[in-house]
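This report refers to the structure that appears directly beneath it.
Complex shown without one protein chain; remaining protein chains in place.
Letters A and B mark the chains as written, and numbering starts fresh at 1 in each.
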Amino acid sequence: MLHTPPASLLLLQLLNLTGIFVFAISGAMMGVRKGFDLFGVIVLAVVTAVSGGIMRDVLIGAIPPESIAHWHGVALAVIAGLLGFRSHRLIERLNHPVLFFDAAGLGVFAASGTQKALEFWLNPFMAAVLGMISGVGGGMVRDILAAQIPVVLRSEIYASAALIGALIVVVGAHFGLPPIETTLAGAGL
Amino acid sequence: MLHTPPASLLLLQLLNLTGIFVFAISGAMMGVRKGFDLFGVIVLAVVTAVSGGIMRDVLIGAIPPESIAHWHGVALAVIAGLLGFRSHRLIERLNHPVLFFDAAGLGVFAASGTQKALEFWLNPFMAAVLGMISGVGGGMVRDILAAQIPVVLRSEIYASAALIGALIVVVGAHFGLPPIETTLAGAGL
Partner (left out) sequence: MLHTPPASLLLLQLLNLTGIFVFAISGAMMGVRKGFDLFGVIVLAVVTAVSGGIMRDVLIGAIPPESIAHWHGVALAVIAGLLGFRSHRLIERLNHPVLFFDAAGLGVFAASGTQKALEFWLNPFMAAVLGMISGVGGGMVRDILAAQIPVVLRSEIYASAALIGALIVVVGAHFGLPPIETTLAGAGL
């Protein structure tokens, strides 16, 4: 039995990239809605996608942050932003596309952020707080840049989802469960 | 004679918690005024309470920041936010409750932030700047999240108070005085 089995590490990275992708789509949809041009949409997509994780990494001392040390996250977010700009008519057929992709990313990041904070020796309560920050940070920055009051402050369900997702992982870790199913539960909101 | 006598350290922590408490009330009152629900009010209270100190700690390299490493600050801010949400009618009988609690927290944080920056080898001028950042950071983030221009930019008296509070501590430290009386002077604005 290893402490961090490679399979679970790979899964965490996969979840992180999933979160980055859906957050980037959410940022791109906000940019399109605000009438930004291609470059503005991509910048907003990237910033939305990486801000939560960067806040988490700076606060736990994992410097340089994952999204700065490796190029995969930013590159994926650029691609997702481009996709969002191109396909925004298709994506807007969904109800509340910004919120939908935001909620998906939030669940994934809240869970993976909590997991990472636990690995960085934080106590379970603060690890859950860090998970929340990871989950809501990107959307907060997106809304601030779009000159809106962040949705997390206006919608009770939204932030509760992040907290619940984070708590599930903490409880799961306490009982030695792998973070896989809990994270999927979080992503499903 | 010790370098950091335990009594003064305890006092610094007490002051920090006082600052967190009053900033959290200030954030909660802003949240109530903006019509946020319970969860939004508590999130805004916590963010207002811990942002200034987190900025200070990240900038001087005290990572993980105090409010992340220990749960006391966040827990206290949650309680203060809850209290602010419950008792907002009572608190609003004060004139300008957001500003009142903001000024109290600002004085306390400006002084304790300067003190901490001095302990982290910063020169007196930059320590005073760090003190100002600690003092005004939380209110700035609160106003940004509420989609307002930060009060610190609009009100000369406000930022001057932070600077004066910080300078008093620097001068006091230069002459070897303990930070107790200076901080109380700062808290009194």
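As a convention for this text, a residue touches a chain if its C-beta (ideal position, glycine included) is under 8 Å from a C-beta of that chain, and two chains touch if they have at least 3 such contacts.
These numbers come from a predicted model, not from an experiment.
Within the complete assembly, residues 31, 34, 36-40, 43-44, 54, 58, 63-65, 68-71, 74-75, 144-147 of chain A touch the chain that is not shown. One chain of the complex is left out; on chain B, the residues touching it are 58-61, 63, 120, 122-123, 125-126, 129-130, 136, 140, 144, 147-150, 152-156, 159-160.
What we mean here is this: only the chains that are shown with their structure count from here on.
With each centre defined as the average position of its C-alpha atoms, the distance from chain A to chain B rounds to 29 Å.
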